[in-house]
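Removed: one protein chain of the complex. Kept in place: all other protein chains.
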């Protein structure tokens, strides 16, 4: 039937969109690898690379086995996609989720998510009998998309503790971060049962019992964190902060008087390559966080209340959500561009040097900062926030150094401070009609500059929650390992370089090994 | 309603297509960065990278604030997308554009383009009442897509003037190029009011007053420049030409007798990486220039005359434009492949060397040349034109050297000559039925080999216009800076290397800084 055809077109198009935007996010791993390796010394290049590969390999297994199960109740998500949630259809037993505002306990190792179930969900939702073999991509793609975000959060931390952390300590960290910490945070924000989500509080029609509207904490749109300035980047940045704090500075980074000794990275070309691959991937990260370009519901990200869904009122209607996807893309260019050029000008005028590595971190901070507000602020606000972002990078990193914390990549400033800035932005700049478009809070919401205050309160709550949760759990982990002597390589190994002491030899060997013998063969 | 559903599906699908193809074009920045840094000397690596980052950061702001406003009247474009233009619907006041054949003056800083307006446009065009929150992605995505093309044009120039240009002079150049020069050229070619566009001249039905057909300059299809061999690459190549000419050769490039001294780039691996990332991005560049895979109009790029549009005759019909997208993709492989292998053979037989860097430039020239004709020539023509392209690269670059112009990356030959070749190709090889498919000129058009002459005249006009406009404006800028002594670093700084003199130290520092002190801590 036509209903069936339209439902399948929406599923197919959104699935292709999720596949490809998440692939761009995965490409950011190559970006992080190059950024990190370029920023460390020659003698620790292999070490930096192995840590990065552990993110994807160890973290992939951890998120598959445990993480996603703590994070999402995706059938529930699928129901929302079809707008049934808000009309209170009776849920069949298979859709009962084990989930509260803080955590979920369900789809470990993707249990109950593979295609027979999704087919069942599809049948249920569309009210159509589905021929054998038909399947629904949205739920499995939710895993793939969310995984790539979790991976990004973990990857941020390596930059702050590399050149001295033990590989096994890092493997433990990745397992904890991607198997538990990040999933819990993402649940609070992005699962519809999460306490920071707009759907956390519901308005019910007393007559019909139907839900007619939703709003989040303090009556706001929930905390606005469209693509994860907080969930991904504060999480990573806070992990980098406690990690670098507890592991201590690299030998020689600060002299006995506490004076800073610069330790430049060994390859600026790879730093720039990494930075540009990150920016490239961000055009999947932010626009992709809409989770699709077509919707059964008028407007918002997960549908909004009191609107006829696809199969409920007899009218097969499909909506485009491309406007907010486009706004996310444009802002992901404008804010980082402004932050990058601001950084270059600051280093030129304050330090008389066009500092290339600093400029890279400047525009990356910009991408971090636009991640939360990309779909809810106008482009001219993005321009202003980018200029401020340039200052946050340069002086934020100075602050970290002044605190005698040694962060080889500047991850604390870029992701921790940049992410915090990104969560603050909507509290001031979010435009009410854009907020309505994306989140549809029952009573409206927006930034301080548009006369609202509750949204800023929600934003500050998210910031406080993530910093304290991550610092407590990840900090606890690092403290225990430090106490057990398992966190850091020995000073001898560190000075020799991890590549030689742990990775079988230098990263860039010379050619002339065995040349004499080779020449002997000619005689 | 169903009309509404189909309209939203087309908007969503085309928006996803534009997001992702333009993201591939943005990835070309990483390609340009690697190509450029690999092609310069070690001592100028940071310098090359900073110039590249300024393209995206400075240029992003310039194109946002000014450039796009000079280039497009996108509401007008949206109208065309919906095929209203050709049926002369009365335009409501908001759609009045300030635009003539040469330039537009409208959407500075994206004014009047964000979602309330686009929603309004959508309502108007579809004749449907649009629920709150619905939005239309096509117009904002036009900005994002066009920006990435503008960025490419600017990036080309850095390669020709790096190792000696001042950073501030380059920042000024990027602002001028992306804020004014490129936008004006793209307006002439790709805005429907542009004097090189197929819509520039219209055929009107004397009875109804409706437009029944369109044709461009000289009665051709307008100048055929599907993805910008001229708009992007001649613009960049001509900028490289006047830039390199005015700034003069690097110290030591030509000896007192004018003899050429080779100055090889410092890292061929990064050159090849850059070249392959460019080719990869080109599969967004060329196929993406269709601007979508679905259309309300039968056939062409922007619709064509006398065809029932989507909402006008009661029949909700959607057309696929994937055939021309596919042809663009296949040709983007065939022509560069032929150019690359031809180049390798030329260097082998004429210079007894399998020259890797030359081969990279050879296939890049191929991608430049196929950019204009990719959707209007058969694949076997692409093969022939690629072989010719290999010769154009090798002997074109020899010519530049013989003129004693020092172009470290060969940008003049690759983009200037390659782009010129790309604009000439449709004048000879464009197949009339493909031209009809893409441009639908009222009286037909095609290449000389198919019996048409007017199309070649249109192509030559575009070449002449772009070379002279760019050389005049950009050349004027560089001359003024040279006169003021602001264009070039001092000879001492140049010999020392820009990285040490302006960027805080060498690109690839050694590890042993501070090693003695580190060892002391062990005692």
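Odds and ends about this structure:
Labels A and B are assigned to the chains in the order they are written; within every chain, residues are numbered from 1.
The rule is short, and it goes like this: contacts are C-beta pairs under 8 Å (C-beta built on N, C-alpha and C of every residue); 3 or more make two chains touch, one makes a residue touch a chain.
Being a predicted model, the structure only gives us computed values, none of them experimental.
For the chain missing from the display, the contacting residue among B:218, B:280 or B:391 is B:280, taking the whole complex into account. Residue A:13 is the one among A:13, A:333 or A:365 that touches the chain missing from this view. Across the entire complex, the residue among B:36, B:175 or B:267 in touch with the chain not shown is B:267. Residues touching the missing chain, restricted to chain A, are 1-2, 4-5, 8-9, 11-13, 15-16, 19-20, 22-23, 26-27, 29-30, 33-34, 37-38, 45-46, 49-50, 52-54, 56-61, 64-65, 109-110, 114-116, 118-119, 131-141, 143-144, 147, 167, 267, 270, 273, 502-505, 507-511, 513-515, 517-519, 521-522 (touch as defined at the top).
The omitted chain makes contact with chain B at the following residues, 2, 6, 9, 13, 16-17, 20-21, 24, 41-43, 251-252, 255, 261, 263-264, 266-269, 272-273, 275-277, 279-280, 283-284, 287, 293-294, 298-300, 304, 307, 315-327, 329-330, 333-334, 336-338, 340-341, 344, 348, 351, 353-356, 359-360, 363, 378-380, 383, 433-434, 436-437, 440, 491-492, 495, 497.
Here is the rule we use: only the chains that are shown with their structure count from here on.
Remark: chain A and chain B have CA centroids separated by 32 Å (rounded to whole angstrom).
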